[in-house]
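Following this message is one structure expressed as structure tokens.
Here the complex is missing a single protein chain, while all its other protein chains stay put.
Think of it as A and B in the order they're written, each chain with its own count starting at 1.
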Amino acid sequence: MNDPLKQLSEDTPRQRFVLAETGFNEVPKKYRKFYRRWQGSGDTLALNEVLCPVCRVVIRSSREIRPGDRVYCMPCMSRLVVIRSATGHLEARVAY
Amino acid sequence: MPENHVSDIHGLEPQEFLSQVHSFEFWFESVEGYLSGRPYGHQPDTVETPLSDLERDRLITALCNYCIGETVALEGASGLIAIAPNREAKIFLATQVADEGRHLEVLLRRLTDLGVTDPETEIEKHANRSLLTFRHRLRELVEGRDWEASIFAQNVILEAMEFSVFQTHAEVADPITREILEGIVKDERRHMGFGENDLGRRLALTPHIRDRLNVLRRSLDPLVLETFEDTLSQLGISRSEHPGLGRRYLETVERLGFAS
Partner (left out) sequence: MPDFLTAYSIQNWLESCPQGYLEQTQYGHAAGESEASIVLDSPKLRDQAIQSTVQLVVGERCALAASSGLINAAPDEGSKRFLATQTLDEARHVEVFTQRLLDLGVRKTELEPLIKEHANPHLVAFAEVLLEKIDKGDFVAGVVGQNIVLEGMAFTVFEMLYATNVEMNPKFAHTLSGTIADERRHVGFGENRIGSLIKEHPEKKAEIERMQKEMSFHMLATFADSFRESAPAIMEAQGILRGTNGTQAGASESRWQGRSLSTLAPEEMESLLADSVLKEFKIRLTRIGLDYQTPVAP
């Protein structure tokens, strides 16, 4: 059976975000706005952000991130797929 | 796969992404961001904090073992170029070779700045036995042209170990050592990521190599853990204060499907 909440979420247009550099300097200049440093346990992720499990850098997108999305972590060169965890949070899993 | 905005990095095709990140150009533009204006790994105007004799001795012992770790990494990465399966992996490893050489150089320089007149002799004096055994094992794997085992030992185990130790040490280090270690950690992100992703792809295609690598992991684990313990005691850090040390290594091997 289809999950009606999931359906609703997929039909809702994604929010767009204008990215600006945050001081992250570990990738080429043109890509820096797509990443920021993870500040630790007090840090919260925005709708367009997900944490890389490999190197603990926050990956950012110019649009809202949803389960099933593919994202790239350039600092550690990982390809990731976003999933919703058992706790309801978005998590990135490495797609080897 | 959902459609992405064209200007978004996440819209690249996987092969295109790998071609970009495994290139000299990528490395070149990445390190420019955090090495520019930092000769020998730190800003020239960072002030040296006075260290007690005990603190200085502990720091020198730790740095000597970091030098060994970086020499192991330099020898390992350079040896891996010959057995890398494709051009992009060779080029990536060449950037890693330069990174490891730089790490060795900045650490040796730090030893000299701390008053060590003969770093080679000092390093030999403080060498950790487990790390030397690890060096020997890695060299055997590389010389045996075993790509999977070598990349596992080098870019997963060794790099994860260094990443954890350097991050932990940076939190309590004097300002100059901290800057140096933070710069090294930024490089290690690339190395660890390359190792985990390359191995992950191989394990997905040829799952039978998992058993062989599991055996290797079990034989290398004690060496890694002994090195962790020894480094902590060199730095005067209690294990209970830093439970995260070693966790990263365990998380990485878990993601690759190697159970403890």
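Everything below uses one rule, namely that a residue touches a chain if its C-beta (ideal position, glycine included) is under 8 Å from a C-beta of that chain, and two chains touch if they have at least 3 such contacts.
Since the model is a prediction, treat every value here as computed from it, not as a measurement.
Novice: The chain left out touches which of the shown chains?
Specialist: Answer for the hidden chain's contacts among shown chains: B.
Novice: Touching the left-out chain: which of B:Pro39, B:Gly144 or B:Pro207?
Specialist: Of these options, the touching residue for the absent chain is B:Pro39.
Novice: Per the definition of touch given earlier, which of B:Glu105, B:Asp146, B:Asp174 or B:Asp230 contacts the omitted chain?
Specialist: Checking the options B:Glu105, B:Asp146, B:Asp174 or B:Asp230, the one contacting the hidden chain is B:Glu105.
Novice: For the full complex, which residue in B:Ala82, B:Val172 or B:Ala204 touches the chain that was left out?
Specialist: Within the whole complex, the residue contacting the unshown chain is B:Ala82.
Novice: So which bits of subunit B touch the chain we can't see?
Specialist: 23-25, 27-28, 31-32, 35-36, 39-40, 71, 74-75, 78-79, 81-82, 87, 90-91, 93-95, 97-98, 100-102, 104-105, 108, 120, 139
Heads up, the rule we're going with is that only the chains that are shown with their structure count from here on.
Novice: Going by the contact rule at the top, pick out the subunit A residues touching subunit B in the complex.
Specialist: 25-29, 31-32, 34, 53-55, 57, 59, 61-63, 66, 68-79, 94, 96
Novice: Okay, in this complex, where on subunit B does subunit A touch?
Specialist: The contact residues of subunit B facing subunit A are 1-2, 4-5, 7-10, 12, 14, 17-18, 21-22, 25-26, 29-30, 33-34, 186, 189-190, 192-194, 196-197, 199-201, 203-204, 251-252, 255.
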